[in-house]
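With one protein chain held back, the other chains of the complex are shown just where they sit.
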Amino acid sequence: MKNLRLPKSPKVLLGLGIVGFFILMTVIGPWLAPFNPSATNFAANLTPSAHHWLGTTSLGQDIFSQLLVGARATMVVALVAGLVATVLSVTVGVAAGYLGGFSDDGLSLLSNVFLAIPGLPLLIVIDSYLPVSSRSNSFVIGLIISLTGWAWGARVLRAQTMSLRNRDFVEAARIIGEKRHRIMFSEIAPNLLPVLASSFLFTVLYSIGAYVTLAYIGLTSTAVWNWGTMLYWAQANNAPLSNEWYWFVPPGICIALVGTGLALVNFGIDEFINPRLRAAGLTARQRRTLGLPRRVRLGFTPVIRPVRTPRVSTAPAKLVGQ
Amino acid sequence: MRIIVRRLSLYALTAWVAITVNFLLPRLMPGNPVQTMIGKLTGQVTAAEMNAIRLSFGLGFKQGLVGQYFTYLTQLFHGNFGVSITLGAPVGAILRESVPWTVGLIGVSTIVSFAVGTFAGALLGWTRGSRLDALIPTATFFQAIPYFFLGTVMLLVFASNLHWFPVLGAYSQSVTPGWNWAFVGNVIRYGELPVISIVLSSVAGWMLGMRNMMITMVGEDFVLMAVAKGLPRRKVIMHAARNAVLPSIANLSLAIGLVVSGALLVELVFNYPGVGDLLLQAVLNEDYPLIQGIFLVITLTVLCANLIADVVYLALDPRTRTEAAV
Partner (left out) sequence: MSADTFDIQAVSDPLENHDSEVVAANERSEFVLEVTNFSVDYGVGDNMVRAVNDVTLHLRSSKVLGIAGESGSGKSTLVYAMTRLLRAPGVISGGDVILNVANPDDEKLSTAVNLVTASEKELRKVRWSHVSIVLQSALSALNPVLRVGREFDEVLKTHRPEMSKVQRRARAAELLAMVGLNEDRLIRFPHELSGGQRQRIMIALALALDPDLVIMDEPTTALDVVTQREIISELHHLRSRFGFAMIFITHDLSLLVELADEIVVMYAGEIVERAGARELYEAPRHPYTLGLLNSFPPLHGPRRELTGIPGSPPDLSDLPKGCNFYLRCPFAMARCEREAPALTSIENADRSVACWLHSPDSSAPVPVELSRSANSARNAAASEKGRS
């Protein structure tokens, strides 16, 4: 618990940087947008220029503004879905792992069933029955996505809880006579934090993908700007085949970048959870100066021969003539 | 074998849940979409078709919800998925046309992606710390690109601009479908780019998972012993990889669902005549019987794939076999 700092590898820093950038975009993007993303008062199909950084759509809308405004809806839905799904995972996973017995059997079965049903088709079925008014509501969409995305986290958390459950400090709390829910939430939950964080990031990643996909096939309101609806309009107007890359490439790259950022941060958490994944603490320069190979082959311990400086005390001269 | 029986009952239960969800959704949703749809259709279809549609939703009889449910189950059991509203044909027949394409495309892609990813992951895990590590952020990036977006870019770059691959569809108009070499070769040719797209999108997941497991395995004593025995490097790697691949196979059930979800959209991008394309059409036209039929078929197919993965896992890990025998 004390050492919850992420390993400071370049990978993790890069990930944090990317995620930070897009969070900033979520917050201030709509204010920065130079134009109203829905306004159709420009010439259609303009290529990128100083005035329209990413050109205009075939309806004459400013694509750069759409990108900036769309960040918010995309991220908010992903966050809502991520949060709700994590709450579900924790409730089901920790309860199953901690309670054991029939509760565990029942809850595990529930999460296994949800794992086995392919998420996106289910999502499409649910969403297609939604009244159009709810499809434009970010929170409703987020909730539905979370319904299909919580099971994996629950499974991982259950396993971790079960291993924590039998450790000494939990045993001690039980012996002292602490209440069950207290043990669960104040003793076990904090130690689940790394696994929890990892499963949260994973769910957010999944949610972005799911939301963008729904929007892309036109199952969310096409009037709400997000990166998926941008791709929907681009596809609907044949932007890919008319080589209007500036229309459909930027939202795709943004989605991929957010995902990459989250995954890179997740690497850090993985290394935190599984110490074997941590690299040996040597910088490249240290390795080079010592003449060590870039990587150590298993079973061929490297040999360095520094200038020998025997410890003075190891061989005092007076002992020699014994 | 007890484990197989246990898994089978899980899948049976999952199938039942999927069917029940399918039944309940249209009835519980606000605004009762089924009634809306039937109202919309009145006058557009023949009386016989309307009757079939009502029947597939269990509305043919004046029944309570429970009664409707059993009617629905009976219909399903007889392979009656209802009639597509837009295509006017039985959903079962439509699916028989498109399911083989999807199973072929996604099946091949998944096997290729798993094989390539596992091999690359084993290599990355073994050579951890080498220059190959630079592949990791790249792979992560590919993993984060939505399948359909990568498919679109691939289509644009390699098919419509470079003309390395045919553009759309599953086979050329110039060949006649059938079991002849010209047709099979043509199908393979047309399948290349979709397969490559799906593999590129999904390979990183296998690769990174395998890499992590491989690193964990290299820390195990038996791998060190393989080195101590003076075995050639290839065999040492095999000792580790043989064990590292087990969690990947165990996780297939989750991954197959994700890959199928993504790959369905790739079909859409490439106009591939599978269920993905069909699903989109159905969604756009609010063809509920078709949507439901597709969802059920996808779920059942994924469950079958899971079962295969389970059998493979059992074959590869002797420890579970013993457990099952006890």
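First chain written, first letter: the chains are A and B, and each begins at residue 1.
Operating definition for what follows: contacts are C-beta pairs under 8 Å (C-beta built on N, C-alpha and C of every residue); 3 or more make two chains touch, one makes a residue touch a chain.
Being a predicted model, the structure only gives us computed values, none of them experimental.
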- Item | Neighbouring displayed chains - absent chain, whole complex | A, B
- Of the listed residues A:46, A:257 or A:296, which contacts the missing chain in the full complex? A:296
- Residues of chain B in contact with the chain that isn't shown? 219-222, 224-232, 235, 239, 242-243, 246, 316-319, 322
- Message: To test your reading of the contact rule: which positions on chain A touch the chain that is missing from view?
- Response: 280-282, 286, 290, 292, 296-306, 308, 310-311, 313-316, 318-320, 322
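In this section, only the chains that are shown with their structure count from here on.
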- Note on the structure: CA centroids of chain A and chain B: separation to the nearest Å works out as 23
- Item | chain A partner contacts - residues on chain B that touch it in the complex | 10-11, 13-14, 17-18, 21-22, 25-26, 29-31, 33, 127-131, 136-137, 140-141, 143-146, 148-149, 152-153, 155-156, 160-161, 212, 215-216, 218-219, 223-224, 227-228, 236, 253-254, 256-258, 260-262, 264-265, 268, 279-280, 283-284, 286, 288, 291-292, 294-295, 298-299, 302-303, 306
- Using the touch rule from the top, collect the residues of chain A that touch chain B in their complex. 11, 14, 109, 112-113, 115-122, 124-126, 128-131, 134, 152, 205, 209, 212-213, 216-219, 231, 235, 240-241, 243, 245, 248-249, 252, 255-260, 262-264, 267, 270, 274, 276-277, 279-280, 294-296, 298-299
